[in-house]
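Data block below; observations after.
Left out: one protein chain. Kept in place: all the others.
For reference, chains read A and B in written order, and residue numbers begin at 1 within each chain.
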Amino acid sequence: MTLLIASWIAVLLFGAWCVAVLDNLALALIERRSAAGALTAPLYGAAALLRQQQNRTEAPDLLNWKLAPALYLGLAAAGVAVVPLAPGDILADLQAGIVLWGAVEALTVVVVFLHGWSANSMLALIGAYRYVAIGLPVMLLSMFVLIAAALPAESLAVSAIVESQRSLWNVVRQPLGLPLFLLLGLSLSFRGPFNYADSADLAGGTAAEVSGASRLLWEFARLAMLAAVAAMASTVFLGGYLGPVLPGPLWLLLKTAALLIVLVAASHLFARLSPARMLTLLWVVLLPLAFVDLLWAGVVAL
Amino acid sequence: MAMSLLGRFAARAPVPVFPAVGRDGEVRLDVLSLAPALRVVDSPRHASILLVSGDIRTADRDSLARVHDQLAHPRATLWWGTQPRADTGAALTVAAAESPETALRDLYRRLLTGGHTSETHWLADEPPNPWRGRGDHGQGGEGMMGGVPYGRMMPMPPTPDLRDGLALDVYTAQFGPFLPQLPPGLVLEITLQGDVIQSAAVVRPPFLPGRDASAPFDRVLHEATPVAAIERARAAHHLRCVARLLGILQLAPQAARCRRTALKIERGGSIDLAPLRKTLRRAGAFAAIPAGLGPIDAAWAAELGGPAARAADQARDRRETAPAYRNLDFRTLCQSGGDVRARFTQWLDEAEQALALARAAGDAAIEKGAPVETPWGHRAPPSVYRLTDMLPGLEWGEALLTIASFDAAAVCRMAPLGIENP
Partner (left out) sequence: MVFWVFSAVAVVAGWRVFCTDSMVRASFLLLVSFIAVGAIMLLLNAPYLGFATIFMMGVEMMVMALFMVMFMMNPAGLNPMMMVHQHRFSIAAGAAAFVGLAIAIFTTGFPHDPVAAGRPVIHDLGRELLGPSMLIFESAGVTLLATMVASVILSSRSGRFGAADEGSVPPPLEPGGEPAGRRPDDEGGGHAHHHH
């Protein structure tokens, strides 16, 4: 149990560091400059934020403002807790693990909204509203996809979903599922084409008014959330710890790392649509696709 | 001990700098932002050093003080090519011609290790508008919605149908002059419904592109200038404009690459723009700009001139008849849309063409004082077409894209001060 808790914390810290390093590498690659110092840059950046004073805005909702980053990190941690590292090695072996993940997604929308709303600042507020508009349909989409993944297992437990992939991974069984779920990853940590909360046109959006340790916690939580999504995606669609020769946790690590590379690349390589067009794309194209995925899974399961 | 270790670690991070761009301070900031030891941030809350680049108008001094006071401690100010505020005591300055990179690094290290004391507030720490609420919850009076907090009407005024018929309450605020997403100097008073702009008015106009005797387009007024130098300067200008648009599209690394390319071009490097263009197309930069956003008609285009006019299918270019271009097989490039996407494409097309011309030109030169096609449009007078008429009904990001799709001269002419909307 102690080992499980230690590995759980390690996944969050190491995962966030990995994403930060991958981010630096991707930026250097696209900008065509040298990537020197990419490994240590996240640590120095964190130290710089720790040395910075935490500021206050005029008449903020202080409780929610200070609480939001911690809650966001807590949600990422809860998401990681339902991922099995090896057969039987799972921090929270819940009968309804997938539904817990759904709750994590829903509460993330709430927490990000509160973060932007409580600063009592114009651009942060716009970021908060935009995120709700985009975050909710993306969450619906991922629900369809996750239910489809649970169908062959005939269970809502994550461990059962992994075991159901012994003969065939879900990514082959339901090819639409993984790409749609990865979109959720970009949306949950609002990156790149799905960055509607902390976007560049809003000068940082919900985080525009935050400095110091609060900002460090917020950015750390964003990175950890992406790592959590990658771990969940590799568990639900790529068979998690299943694989020949190598031990289970190593397989999970490799698959998660591969998905993280895809996610980080996608978050720097694509432009962001205006919210109205993204909303149309989500409701008119992607949600029906997710529904097709669910139908497909249902027909196959019958 | 732990504190000093943290400080030493922190000092190795890129210096977080918030730029307050004044007159003629933009291009050198674009160049500075490429330094790996710096990180130019979008919000003063994320910065430790306020870099004032270029002269600040008297009207902007209060805004500058407000931005300064938003920086988190420890903080400091560096004045780059401008006179510091009178009341700041021993202010740190760097000449316009020098790069402040080492000065910034040094200042940041001293800030973190206690060698430089953090600056105090420039303004009194009090809200700009005192709270005038009454009642149990400060709701301003009797009843559920209260009376008139902040002297504001609570019942919703009739609002034009801007998007989907769901009217939201309006919010009015001033944006600029240091908001990085707007042209430097421009202050707009914008009334928003959610993220949709209901109305906009110019409070302070942006800065005209400056005259710099060493820059090729001004040098040609005094001496014969090589065509290659002129065309390189044009390509660099256009790429910096493209970079600004890319930033709003959430393509920061691609924007940095454009700025880096612009710098290489200015320094005489031979660059092929095709790979950059391919990267942008694959990133969906063209598709992400909504079709038909920010359109201008023929008369409007004719008034603006320059690349904005050519993007609206007005094939007017001084280079067609200029003697220096006669042997270069110059052909005026045009787009048909006249919208943001067309102006974006036009900049890229013209930058590519300019580099080809620079390669072909050899040592051909433009005579002193000969008319030359500048990379921007006509510089004067104020236009009857107004930027503020384009913005209502646009979403915030689309409005920024529209503004960023015009060069500095065009924005200046379309956003003059003191003239009411017709």
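Here, a residue touches a chain if its C-beta (ideal position, glycine included) is under 8 Å from a C-beta of that chain, and two chains touch if they have at least 3 such contacts.
Owing to the predicted nature of the structure, the values given are computational and were not obtained by experimental measurement.
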Candidates A:L100, A:A213, A:L242 or A:L287 - the one touching the absent chain: A:L100
Which residue of A:V109, A:L263 or A:A290 touches the chain not shown here: A:V109
Positions on chain A contacted by the hidden chain, ascending: 59, 61, 64, 94-96, 99-100, 102-103, 105-107, 109-110, 113-114, 117, 120, 125, 129, 132, 136, 139, 156
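Throughout what follows, only the chains that are shown with their structure count from here on.
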Separation of mean Cα positions, chain B and chain A [Å, integer]: 33
Residues of chain B defined as touching chain A within the complex: 6-7, 9-10, 12-14, 16, 36, 41-43, 45-46, 48, 70, 72-74, 112, 127, 131, 163, 171, 173, 179-181, 192, 194-195, 246-254, 256-257, 260, 279, 282-285, 287-288, 290, 395-398, 400
Residues of chain A that touch chain B when the two form their complex: 26-27, 30-34, 36, 40-41, 43-45, 47-48, 50-55, 58-59, 122, 126, 129-130, 192-193, 195, 199-204, 207-212, 215, 268-277
